[in-house]
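A single protein chain has been omitted; all remaining protein chains appear in their positions.
Moving on, here comes subunit A:
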């Protein structure tokens, strides 16, 4: 028997089985070949597959498996040895590759699995981030709403607008059905419905403040959910079908200016609150979210701040208006006062001029008249006229200087005078009038009254004259007695007046003068008013006596200047009255020879009568004035040089000139004075500088003093005045004529 290498299949018995195996192998091969194709196709499509070489391997494995199964198809029938060899090779390769693949998969599958885990993890993370984003967005939304609301609220400073805007904006942002504000009433015991979003009837509706729900809301600074059935929430008739919307209430602090101390923050206990109630729409199944509650709380705080700003602004506006009003009123008052002062000054200035002119004429001519030839009676008459007119001139000066008296800038003209003579003169002056009224006047001078004293003669005489004049004026009958004596210090101290403190000293004495009359008398209650200006006792009897009521006021001021006191005693109407005054005068020491020239102060025999050879310089740019002044001085015997300009003056002036008269209305008048001061520094050697001016005002005088002038004289100058001026000047080296 020959052995054949053919493999004999066993066909007939298992033919059906063979057939099925054949078919299955075919399909397996098909599948095996198509899988790699699919894989390649899809991997080519996706860009991210990291295991390409695994794919190749797997592909190879699958292809070989497919090949194996394919080749298996040929083995069902008789097949050649080649086929068997191919089959074997295929199977061997497949075995190798599949083993390698199996080994490789041990590494790869865990990796693949972990990719999946990572994917899950990332998905979770993404979901979380989404959630958080959602939260942030809502918060930002809330923030935006709050900012917008705040902006709306803060854009106005009017309280009502603020509150209304709050409600409106909140309603809009949160889509509320109703939003209401309850404000505490003035008593603080109730809450009153003040503002609502939708107009409705019961505005003005109040609830007591002590409700538990209200207390609950007020006690926390958070928005609190309250029941829709509580009184503060039940403000409209319930319109929905099912459920009223949820209600939230929050407190709104009402800050007051007084709550803020400088260093503290407002105390909680003293705060008042308003209640804001917010209702969600009914039947909407909406609920209050946390961010919405937060929004409500923030808004409530902002409203509080805005309200306090509005309140502060209101206050400050009110204060400012008040201040403006006051300012206007003060301004007006000040302007009125200024106008009044100016009017008074103008009046005084005009009267000054108008009154002085005729007085000057009277005095000048009377003094001239004195120098002419007169009979003794004529001389006496002229002397009386002169004395009266001097007194009148002084009176005019004093009336016009009342303002200076009040300023306290008036000074006494101290000089030595004959005390007894003063009284005698007063008597002479008053006797004519008293005799007309048939009132006997007696004068009693104490024997120890000094003959001479030092004081202001004119003003003392004026005072005595005024007091005596009053006695005469207000008496219809009876005796008038004038007594004068030296007051003892002890008796002065007994007087006990509130502002009178007599101080005894060796070189002064207190003169006490009493004027007693038996006339109309004064009601003791009216006595204090006597010394006030312009207030006169207006009883029927005295209405015709005339007078301005200034007299006693002026006297009082003079007496005060003389460090004394004046008062009036009367027992009542019809019982007469006594006027008493005490003044301080200086005692004249007779041993002091230098005071002798003052003894006889009369206009005619005053000091030197000629000043022969006195070198004088006159500076005036007006030719006529210059000539007149020169004539005056030449008449008095001076050696006069005249210059018409300041340059010339400075050129000519020298130490020989004892006096320089300069017209200060010239432009450089004051300059010249300064230059002269600079040039001649030693006071006792330099020429005296006297200003001549037509302006009788304080400003000119002050300017002259400022520049260092030694004297000021008012133009026009009479012979006598010039004489007097030169004497005084040379005696005292200074002269300032009272203007």
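Keep this in mind: a contact is a pair of C-beta atoms (placed from the backbone, for glycine too) under 8 Å apart; a residue touches a chain by one contact, two chains touch by 3 or more; residues count from 1.
By our rule, contacts and distances are computed from a predicted model.
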(message) Considering only the chain that is not displayed, what protein name does its UniProt record carry among "Trafficking protein particle complex subunit 6B", "Histidine-containing phosphotransfer protein", "Large ribosomal subunit protein uL22m" or "Sterol regulatory element-binding protein cleavage-activating protein"?
(response) "Histidine-containing phosphotransfer protein"
(request) Among A:344, A:635 or A:651, choose the residue that contacts the chain missing from this document, as touch is defined above. (result) A:635
(request) Check each of A:86, A:665, A:705 or A:730 against the chain that is not shown and name the one that touches it. (result) A:665
(request) Return the single residue from A:199, A:212, A:373 or A:613 that touches the missing chain. (result) A:373
(message) Tell me which stretches of subunit A touch the chain missing from the display.
(response) 358, 360-362, 364-365, 368-369, 372-373, 382, 621-625, 627-629, 631-632, 634-635, 663, 665, 694, 715-716, 718-719
